[in-house]
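Below is a structure I'd like to ask you about.
Here the complex is missing one protein chain, while the rest keep their positions.
Chain IDs A and B follow the sequence of writing; residue 1 opens each chain.
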Amino acid sequence: MNKLIMGRYLPGDSLIYQLDPRGKFLLTFYFVGIVFFANNVASYVFLMAFVLFAVYLSKINFGFFIKGLRPIFWLILFTVLLQLFFTPSSHPIWHWGFLTLSKESMVIASYIFVRFVLIIFISTLLTLTTTPIEISDSIESILKPLKKVNFPVTQVALMLSIALRFVPLLVDETTKIMDAQRARGVDFGEGGLIKRIKSFVPILIPLFVSSFSIAYDLAIAMESRGYKDGEGRSKYRVLKWSKRDNVTVLVMLAVTIILLFIRSY
Amino acid sequence: MEITFEHVTHSYDANSPMANLGLDDVSLKINDKKFTAIVGQTGSGKSTLVRHINALLKPTAGKIIVGDRVITSETNNKNLKPLRKKVGMVFQFPESQLFEETVEKDIMFGPMNFGFSESEAKDAAHKMIELVGLNQDYLQKSPFDLSGGQMRRVAIAGVLASNPETIILDEPTAGLDPVGRHEIMDLFKSLQTKGKTIILITHNMDDVANYADEMAVMSQGKLVASGLPSDVFNSQKLLEDDLLTLPQSAQFAQSLAKKYFQFDKLPITIDELSAEIKQQVNGD
């Protein structure tokens, strides 16, 4: 569970880590967008080479990226198989009932597969090299203009960062409570649906209780340290846009231009 | 119940690039009907070790024999109830496991899961509430209206109510005031005299000296010593390597031995210390 939500960040200090998170955040979305422009072997190979180069620059064990594929492995398989056997074709190599297999469908299926891999690798790269708090800072910074319409950007950002801070704590608490109830004879995931849902009551109630007590303690601690209402606060954490971020943007621009040249029309 | 660990290794996140060893080739025998203390610094693997006894964790390698059950990496998640009924576990800050509307229902929760009839479970609740030092009036209260110390007692009652043969305690007195601490520790000692096997994880060396028959010392996932407390606390090597601190009586004896006094073996309880001092002061 921990691995799913958090703990994705891997401490490190390679070039990718040092990039401004706002840039990383926006460029990742941008890249996911331009992946859809690729439409031939050359363009996919080119994008793949670019992603692998970025992975190389991050100096992170390749295994982590492969692991990133695992949670949605079935979705990938399903989509690829769907493309493989259900793409109608006038020159099928093989067919059985409504299933057809053709050269085109094989090509399309492999494109889809590569597209998945590209998107997952690049977003894994973002989450592995960017702490949740940096992402939350980026969101704050990107949403800043909304302050003009009285949207409480700083308060929301603090809320978000505190929530992020407490996720691992609550995950630990959940594991502990689950273990305690298991030791008292609860079987999770056994019996019918009703029984299964019921077996979560002994976890949810203690979890609510401890969340409230954490929230209360934290509120008292924050007040005792002079937190009023978010107004008049200064910021310790600053995001710095530097030369290498400019370079990254230029690289991304170059990638886009090359991509537009080599894709087929 | 006798519990035997045979070359047990446990690796967290075994298949991930971040794998780390929680237990490293631990072999240990915990004797039936004894009070065994497990000590070691935070993160030394004590909690990981005991979570194998009721199969909350399974070994990556090696096996654990609990009575007539063998737990290995292959052990199925089904059919663990008989084991968990025999091995009761009081977690750190166990009050966080309470969830029922009344204290009585909460104490009955474990027994009912383990197949007690409602009247048997009710009966157990009535007995246990007294055993942990609260009276019957508490049964109909909401556990969330109690003080922290009372909640702790209710949680302990909830574990004892299933009448486990072995009781594992993970720092059960953390955060209690001294009176509460002694009461709870005395309760566990009395359960042992009634035939239960007690396993206690603790940082309090005086509790080890005063209550335990046997002890095991963990460090970085490894078992570094086990045996009688009087022997283990006299192991020069453990103390030099900073793997163990001494009970107060032994510390006092150590300082006292700087002049005039001599101890062949460090006394570990206040009674032993007092007897030694009397003998040496009043002449042999």
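Keep in mind that, in the parts below, a residue touches a chain if its C-beta (ideal position, glycine included) is under 8 Å from a C-beta of that chain, and two chains touch if they have at least 3 such contacts.
Just so it is clear, contacts and distances are computed from a predicted model.
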Can you pick, from "Cobalt transporter ATP-binding subunit", "Phosphoribosylformylglycinamidine synthase subunit PurS", "Ligase-associated DNA damage response exonuclease" or "Linoleoyl-CoA desaturase", the UniProt protein name of the chain not displayed?
"Cobalt transporter ATP-binding subunit"
Out of A:Trp74, A:Tyr236 or A:Tyr265, point to the residue that touches the absent chain in the complete complex.
A:Tyr236
Since one chain isn't shown, list which residues of chain B touch it in the complete complex.
41-43, 147-149, 174-180, 203, 245, 248-249, 252, 255-256, 259-261, 270-271, 273-274, 277-278, 280-283
In the whole complex, what residues of chain A lie against the chain that is missing from view?
131-133, 161-162, 164-165, 168-169, 213-214, 217-218, 220-228, 232-238
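To be clear about the criterion, only the chains that are shown with their structure count from here on.
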Can you tell me which positions in chain B touch chain A when the two form their complex?
13, 16-17, 51, 54, 56, 78, 81, 84-85, 87-89, 91-92, 94, 96-99, 109-110, 113-114, 144, 158-159, 162
Name, in rising order, each residue of chain A that touches chain B in their complex.
3, 61, 63-64, 67, 173, 176-177, 179-187, 190, 201-202, 205-206, 209-210
